Structures are given as C-alpha cells and as structure tokens.
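Take this structure first; my questions come after.
A protein chain is absent from this complex, but the other protein chains hold their places.
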C-alpha cells in the first residue's frame, strides 16, 4: 500500500479509474496533457506531475489510459517523456487500447531498458469504470501480474490472465469484435421489427426476457426506444477498434465476415456526423439505408 | 381448467411443451404424423387422436408446433385435416415458426370459417421448453390472447402481446435475426481470438464476465471449448429462419447487412454436413474459411 | 417462311423483337393485355389477336416476352388463355426472364398436353433488340431449337444451345449475375476514384483504354459523367433478377458473396425512387452511403 502509483490520461475512463486507486488507499500522482483535467483528482487529494518524466521519477508503477498507440508513444518519447525518467526495474501498465503488435513492440522497447511491462486493456466502459467493475485483460510476466493484481482490482472486478504481453490486447480485440457485431445486430433487428410494425419497446422487452438478455442490451434499451444516443462508448471508438481488428484478422488469416459488414456501417456513421454519439447510433445508419 | 386441449407436433419442442400443459391440469389429446412419437405423452396420461380432424372434433382449442408452413398447411387441409373437423367458434393457436405473411393468410383462412386464430411462436429452445420458461410472442385478438393466456403460461414464463395476427411471427423473425447474428458473432470472435493465440476457455471466461454475458453464450460455452455441437437449435432451423427473414426484409425494405453475411455462412454449413448440428457449428465454417 | 408466328408482350423489348420478325418476312400476329400497345406493329402490317387463346388457335408457334413468371402463367391459364387454344404439336417459345425451376415446370405443363417448349431468354437490352443483335439462350429439344433457329435469328445474332428446358433460364441468371456485379463494380470504382479527386471522365477514359473495356461500360460512359440515368435496363429489373438468382444459388448451394452485396445496393435503390432509372443509378446509392 506504500506503492507510489502514477496515472497518465484523465479522460472519460481515466478519471474514475484513478479515483478508485486513490480511494483504494494508494499514493497517487496524475498527469495529463491538458493539465486542468487533473482537477477532479487533485480535489480528492492526488498529487500532480507536470510531465511524464517527472511522474516516472517519482512513481513505482505508471499506468497509461490514453486514446491510442500514438498517444502512448508520444508519452514515452522525448525529453520530458516517461522513458527519460523511468529507472530500471520499474513497471509500466498500459491500459489504453492498442493493437497486439504495438503491445508486443512496447514490451520489447521496455525490456531493452530493463523495465517491466503489463499489457492490460479493459473490457467495460464508463459505468463499470466508476463502479470499479471493469474486466482487466492482462498479458505479461505472471509474477508481475500477480504483484500488481491488488492494484488492478481497485479498478476492476476481475483480472483475466491472457498470456504474454500482446495477449491482453488480443483479448480486447476479440471482445470488441463481438461488441461491434452484437450492437449492430441489436440495431439491425430492432429496425427490422419496426418495419414489420412492432414497437422498439415491445421488441426490447422480448429480447430482455430471453436467452439473449445481457447488461449491454439493457443499457441501450432507452436509446432503442427514443432514438437518442448519448455517448457511453462513442461510435468513433468502435470504428477505430474494428479497423485494428480487421488488420489483425488480415495478418492472422482469421475470417471476419460480420466484422467487415459492421465496420462498413460504423465507418459510414463517422461520415454522417455520428462520431461522438454512442455506437448504438449505428441504428440511424441502418434506418437511412432502409427504404 | 375443463378446457380440452389438442396438440399436434411431437418434436423436440412439442413433447416438453405439451407435457407442461398436461402437468398444468388440462385435458390433453395429442396427434402426430408418426404416431409412435406420441408415446411419452400417452405414458403420462394424455389421450391420442388418429387424425387432425378427429382431434379438432374433440378439442376446444388446438395448438400446432410443427416444422414450418408446409406442415401447418398440410395439417389443416384434406379429408382428415383440422379444418374438416373444427366447428366455428373454436380457436387454433399456431406456435410453429412461419413467416408473418403466412400467419396473416392463415388468419384470413380461419376467419372466413368463423374460427379464431392466435399467432404464437416462441422464443427459446429445448431447455426453456422443458422448464416452461419459453417467451411466447402472441399476435391476434386481444380478448382471445387474454382468454388463452393461462394455457400459454403453462408452456412459457411470459406472453408478449405483439399486435394482430402476423405480428407474433414478425417478432419471432426479429428475435431470430438477432439470434443468428449473435451466435455467428460469438463464433467469429472466438475463432479470431484463437488465431491470436488465446484459448477458447479464457475467451469465454472473459465474455461471460462482462456486459455481453447472456444465457445463450453461457449455454454454448462447452461447444466453443470442445468443438462438439450437439443440437439444441439445429443449424438447419436458423438457416430456414434467416431465409424467411431475408425475404421479409426484402419486402419491407429493411436493411439487413449482417443478416446477409451470416445467412451465407449458415447456408454453407448446410452443404458441409452440419444441418443437424447445433447452429454454433457455424464456428466450423469460420475455421474452414480462415487460413 | 409460311410459318405463322404469334407474339405476346409489346414492351420495351417485345416491340423491336417482333418488328424484326415481321421485317424478316414471317406472318405475324401480336397480342397484348393493353391492346393499344400493339399499334406500332399493326402500323407495319402485323395482325392482331384479342386474346392469347385466339392467337394460339391461329399461330404455329407462339413467342412470349413478358415481365416475369406471373405474367407468363396468367397468359397460359383461363378461359381465354393460350392453353385453351393451342393444338397439340405446336410450340411455345418463352423469352421472358423466369427462374430455371419455373421454366422446367412450364416444360412439364406443356409436355403433358403434347406441346413443345423452348426456354429462350435473351442477353441484351433495348439497343441490341432493335438491331436484331440479341444473344438467345436456348434450352429445349435440340431438334426444336434447330427448327426455330431461323426465326430466332431474326431477333438475335446468335443462338447459344444451353441444354434442356430450364438451362436457357439458368444461363440468363448466370449472365445477369455478372451483369449486376459488373455494373455495381463500375459505379463503386468510379465513386472511389472521384473521392480521390479524379474526374469520372478520366476514369472512364482509362477503363475504356484497358483490358476491361467492354460495350456495357462504353454504353454507360455518359451516365457516369453526367449522373443522369435514362433507363436502358431499369434498376427494378436487375433487382428482380438478382432476387431470382439468390434463390437459385440458395437451392444449388452456389456461393454468391458479391451477388448478396450488390443485391442489397440495388434493393436500396428501389426504396430511394430509382426503380425506373437505369441500373447504373446504383452509383447514386454508393454516393449516399459514402461520407
């Protein structure tokens, strides 16, 4: 508990996740490119670092929760970057969504400097982040995952051991492929039913009474009924993830026919002003391309 | 409770459904083209009719649970058919999966003879049928649905009122479109993850820990791990349903891109000897078309 | 040349086709549901029959060029239908687009009455019909095809012998599957290039200079440049044909992934008011679903 934790990335996910670390009794300092976004954490008693380097010098372990591989790499590199301040033997935990290949490469970069790396993206969005109920998909040395499991369990309800570094990110892709397909499938079915004269309300009621009932669909019930899509998981994020996924599938040779079909619809949403809507807004696209 | 119930169709679904009617205290007579399939019901005390006509003459209400529209029509027509024996004012409840158009037509056929019709397909397969936990998707006159709701609730845990005759079948299509997409999505994701080096076991464990956890996926967990697909809902049935669904979508103009994508895979399964496997065997097809 | 030819169906194709028969020196009587559409032929010297029955009583051979299987069946049946007037030993040539299954069934219907049947749909649209340059896809008894080849060659430049009755229609499906894919492919490519900043004019110029240069693309060059789509082959016809084709593929197990992809786009065109535009108007749909 005397562990000094650095956390970089004060976004929609990073704020509640780091807050849960603080509440869990850890020493915490945070850092963000736009420094004002650190306010909610500082208000609760967290410290602040001006640069990733400064954070790395202080912390025993640094957690990243950023928008993607470019942001991760930028945070590492440069005069004020993480790598400039991180002494050998310390650990970096990347929880941002990146491709398995990038996670493997990151692991190699860090190994060469005698740093430890845990590839630990999460399954779950805003609500589970707030509740400390994320599922953490961890890849890396088993003893390091063991060592930091208590810390990870402040943010999540479960740590899934996926294998070596890169496998956590592979699991994240696997889960988000299903996520992208299921959400499109829900929207396609509701739209299909509506065109047969059924109401979205009755359809959702039926689905939530049967074998396909899941928290995801329950969460989107109102969106299906009202046609409003306040962002829980923005459409631009699933689009970016599916782009990664199709590339990984191309490399591994995995057939992803539904992945291709739904990617095209979300991508279309990007061009129709739905980037920042919840990804359930793909229903709007399905309505547009129906009669 | 003095209601005399006739039940035609002693298949994988019909046997447990009619058994629940019998246990529920109703007078029951059953009928099946291959008469020997009535044995489990007779053993429990049900009566038997040699022909649909004979059944119709005795019963107050007749329930059909057959393989599709052709079987339904055959049961109605001819010298020994239902219509030859059904006195005006009686009710037919069709629980077989048919297209909305067929259900509407059936309603018209029956109305012309002053018979009542409830279009009442079910959501759920073998297990919920045994447990009396089906979701019953009812279309027809509200007062008739009210009248027979206690009977229907012996077979199901819930009766969803979908609207007029045909709307029950439309709801069934809606639900099964989602079912076909979700199962293919699960298989596509698991296969994707396996090609990244993850085990089916860890993948299923992760999925069942998160927002996409649903009874359907829990039920298929072993199939994903073992690659054996004992039939709960045979692949040939989802293929037939998706064929109906694509036709209805064509008529109504609903866009069903994922529906088209997954139909092609299940259809391919039909040609690869998987007709009688569980529809989760679409995973085998995805493996074949991967590298 | 003393052959008496009856021709039913005075549409966009039937008028120029029958005109070429007349010019070819045959005795011709025509018939059409809306009798006024026979005018152009009567003006040129053709006779007229009030009903299919009357036409069948006079003619040695009757040719049908109608909108589809329903129209064909209606023309055959009933009190004033073809079958009521056709003496045994006479020949019916169906040039309307129908499914192979329908053509086979038609052959059986006619055989039972000792009538001969040639299944002879055409490849080519308005312009080749006017020029007598259609490609005629003939299925049926070889000796009957030989007998009527001189007549067929008034309408077309070539008679392809495809096999038995039904095989002509199968060839038509085969050709139109390619037609639907190629036209969508052209539109998809031109739209892709335009979004890269290229002009439709330069793109068409490039395509028509290379290995993909074909009369079809040359014919659509102006449509690609102007965005106007005056009907040569209406979008509703390719949509109907692709619907047939997907059904036949489903029956035979043929994989038609591009067929599914393009059907969905043409179908979408039907709902966006493009039914009567040339099928090249699928470009409009591709533009709509692009950013």
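Quick notes
Letters A, B and C mark the chains as written, and numbering starts fresh at 1 in each.
Rule of thumb we're sticking to: a residue touches a chain if its C-beta (ideal position, glycine included) is under 8 Å from a C-beta of that chain, and two chains touch if they have at least 3 such contacts.
Just so it is clear, the structure is predicted and the values come from calculations on it, not from any experiment.
Considering A:230, A:253 or A:273, the position touching the chain not shown turns out to be A:253 (whole complex).
Screening C:21, C:92 or C:175 against the full complex identifies C:175 as the residue touching the chain left out. Check C:109, C:275 or C:290 against the missing chain and you find that the one touching it is C:290.
Although one chain is not displayed, chain C still touches it through residues 100, 123-124, 128, 135, 137, 157-158, 160-163, 167, 170-171, 173-175, 177-179, 181-182, 184-186, 188-193, 195-198, 202-203, 205-207, 209-216, 219, 245, 248-249, 252-262, 264-265, 286, 289-291. By the touch rule set out above, chain B reaches the unshown chain at residues 268, 270-272, 288-291. Along chain A, the points of touch with the absent chain fall at residues 243, 250, 253, 255, 257, 260-261, 264, 267-268, 270-271.
One rule holds for everything that comes next: only the chains that are shown with their structure count from here on.
Over half of the residue numbers at the interface between copies chain B and chain C are found on both sides, making the touching surfaces mostly the same. Remark: chain A and chain B have CA centroids separated by 38 Å (rounded to whole angstrom).
Centroids of chain A and chain C (each the mean of its C-alpha atoms) stand 54 Å apart.
Rounded to whole angstrom, the centroid-to-centroid distance between chain B and chain C, based on C-alpha atoms, equals 40 Å.
Those residues of chain A in touch with two or more other chains are numbered 289-291.
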